[in-house]
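A single protein chain has been omitted; all remaining protein chains appear in their positions.
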Amino acid sequence: MSAISLRNVKKAYGKNEVVHGVDFEAAAGEFVVILGPSGCGKSTLLRMVAGLESVTAGDIEIGGRVVNALEPRERGCAMVFQNYALYPHMSVADNIGYSLKVAGVPRSTRETRVKAVAESLGLGEFLRRKPGQLSGGQRQRVAMGRAMIREPLVFLYDEPLSNLDAKLRVAMRVEIRRLHQKLGTTTLFVTHDQVEAMTLADRIVVMNKGVIEQVGTPADVYHRPQSTYVASFIGAPGMNILPARLGAGSSLLLLDDGQTVDLAGHPGGSDLPNEVHVGIRAESISLANHGRGVRAKVHFTEELGSSRLLHAEVGSTPIIVSSKDAGIIEPGAEVNLELPPDSLHFFNPDSGRRIAH
Amino acid sequence: MIERTPILNAVTQVVLLVMLFVILVPFWMVFAAASHDFVTVNRVPMPLWPGGHLYENLSEVWIKGNFGTALTNSLISSVLVTVGKVFLASITAFSIVFFRYRARMLVFWAIFITLMLPLEVRIVPTYAVAANVLSPLQQMLNLLGFQLVLPEWNLLNTYAGLVLPLVATATGTFLYRQFYLTIPKDLAEAAKMDGAGPLRFYWQILMPLSRSNMAALAAIMFVYAWNQYLWPLLVITDQANYATATMQLQKMVPEGFGEPPVWNTAMAATLIVLVPPAIVSILLQRLIVRGLITTEK
Partner (left out) sequence: MLRHAAFTNIWLAAALVVPQLLLVFIFFYWPTGEALYWAFTLEQPFGGSNQWVGWLNFATVFKDPKYWNSVQVSIIFAAATTAIIISVSLSLALLVDRRLPGHQIYSFAYFIPYAMAAPAAGLAFRFIFSPNAGFVAAINNWFPNIWNPATDGFDAMVLVVLCQAWKSIGYNFVFFLAALQSIPRPLTEASAMDGAGAMRRMWDIQVPLVMPTLFFLLIINLTDSFVDSFGIIDITTHGGPARATDLMVYKIYFDGFKAQDYSLAAAESIVLMLLVIVLTFIQFRFVERRVHYA
């Protein structure tokens, strides 16, 4: 049974529709990350699940019952907010234990449970402090503790790491993952950071402009992006996209400056339409000897330590190549690039959707 | 947020509506009473539907209360107080924030502390000062051994008397100071680099930037000035020429509490006095609220 299921969920503010019919299911215990740029409707979607926003159309099911009309407290969700939303006038213990207090749990039980949760998050010694006296990471833990203590059906995270500095963000990411392994609670996690999404998720939901672009495992969305949008959004750098036409016999690919790539050996090469967008990851491209592959003009290189990124142009199309063994290449130099046929992805140039192969 | 709280929502709406009634009904009663004749207004309970004598009552009380002159005086003195407060507050704060001299904190506190000395608690000696404004300076000079004799300057029964004692403003100065402190120091430095002197900087950079603060401050100060009552009552004895609108209300009330006023004309006078600031605060409500909240000490 799926823990959460969304069926054609829409959200409109007045006439302005921001979520255009979203369908997906999360299995019990699954860690699902909703990934997308700001304004794509991902937070709105999460808030609809939480009950903080009403659903304009469609159904949201949690644990097998439709919750559209239920109040937040009746849904069995716990949420970690972007700015933690800790109660500034309450101590850490009171923050964590607030939901129990509201539920009328007797003081002694409450204290034991608060203590247990706080210990498990390493907050044991801070119970008497106010949120204002805590560091960013500690506040984050308190917010998580407040969610945990309710033993909810579903955890909701709304960009919880975006206020932390880079180092702490990595540490908290690990902690969230560990917590999920321990508790096994179904989790929806919203973020705009694709690294967070890749490292945390069992499955990623990529959203753009109020619709789902793709649902899949991290490996899936990375290796088999279903649209040019996903292809260029996932990965750092994103996938190179080159416009091209199919040459004679479908075995030759003509790039926009007339250069060709041999498709021999590509499994689905024969049923491609005439016009395509070709995608290839920066690390799938290798430097070739003179006279082979595709000529490109290098504009500049970025040194990353373990590798170099060459920013180049094929014809007028920018292309980024990641190479471990490229020497120093002067700006303006020409290089030859090898585009292996089995690393190519094809997309419909009009819809941007992947062409199956 | 999804909330199914029909009972609480109903209670909320009822309470808000009842309080709306409670808060607005006095205005209506004033208006209704001002529109009845003498017999109707004294009927108990008075009919809430307005009668046909509004114009008659207004014109009677207009003459009785000398409101032609009084409203003009209120308008003139309120505008002068408002302009004076805004102007003084802005130049004082400008000096305190943008000039370097040791006494600036002292100046600031000297003005700020006057918050603790509202007019009402120093009313008697302030009245004495108003009878001869320069007397404090005269006495200071005498004390310091100067033989200079300053002329007498009596503020009683003058516009200056209505305005000057109300113009100093701790709240306004504080507001402007807070606002100026939010302006990056670099802006003044940049203006200096561009060759602008302090006055040009004040006029061409600070003034345009502080326009919305100025409007908010001016809006509350206008209502404050219009509603002054105790001070005009003291400083003006020549009521035929210098009375303000609010103090004319006293004329509607017989001495002593036993005797009831003539209600229909008294309410007509109340109407005349309350309408101008009511209109101002309805039109400028957003400004006034903003001004109140930002001048919060």
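Letters A and B name the chains as they come in the text, with residue numbers starting at 1 for each one.
As a working rule, a residue touches a chain if its C-beta (ideal position, glycine included) is under 8 Å from a C-beta of that chain, and two chains touch if they have at least 3 such contacts.
All of these numbers come straight from a predicted model, not from anything done at the bench.
Participant: I'd like the shown chains that the missing chain touches, ordered by label.
Facilitator: Touched by the chain not displayed, across the whole complex: A, B.
Participant: Which one touches the absent chain: A:Asn68, A:Ser99 or A:Thr217?
Facilitator: Missing-chain contact among the listed residues: A:Ser99.
Participant: Which of B:Ile63, B:Val124, B:Leu144 or B:Ala240 sits in contact with the chain that's absent?
Facilitator: Going through B:Ile63, B:Val124, B:Leu144 or B:Ala240 one by one, B:Val124 is the residue touching the chain not shown.
Participant: Can you tell me which of B:Val149, B:Met207 or B:Leu230 touches the chain that was removed from the display?
Facilitator: Missing-chain contact among the listed residues: B:Leu230.
Participant: Could you please point out the subunit B residues that touch the chain left off the display?
Facilitator: 1, 3, 5, 8-9, 12-13, 15-16, 19-20, 22-24, 26-27, 29-30, 33, 41-46, 88-89, 91-92, 94-101, 104-105, 107-108, 110-111, 114-129, 133, 136-137, 164-165, 167-169, 173, 180-181, 183, 185, 188-189, 192, 198-199, 201, 223, 226-227, 229-230, 233-234, 246-247, 249-250, 252-253, 255-258, 260-261, 263, 266-267, 269-270, 273-274, 277-278, 280-282, 285, 288-289, 292-293, 296-297
Participant: For subunit A, which residues reach the chain that was dropped from this view?
Facilitator: 50-52, 71-73, 77-79, 81-83, 85-89, 98-99, 102-103, 146, 150
As a convention for this text, only the chains that are shown with their structure count from here on.
Participant: If you average the Cα atoms of subunit A and of subunit B to get two centres, how far apart are those centres in Å?
Facilitator: That gives a centre separation of 58 Å.
Participant: Which residues of subunit B touch subunit A once you look at their complex with the stated criterion?
Facilitator: Contacts found on subunit B: 1-4.
Participant: In the complex formed with subunit B, which residues of subunit A make contact?
Facilitator: 51-54, 69-72
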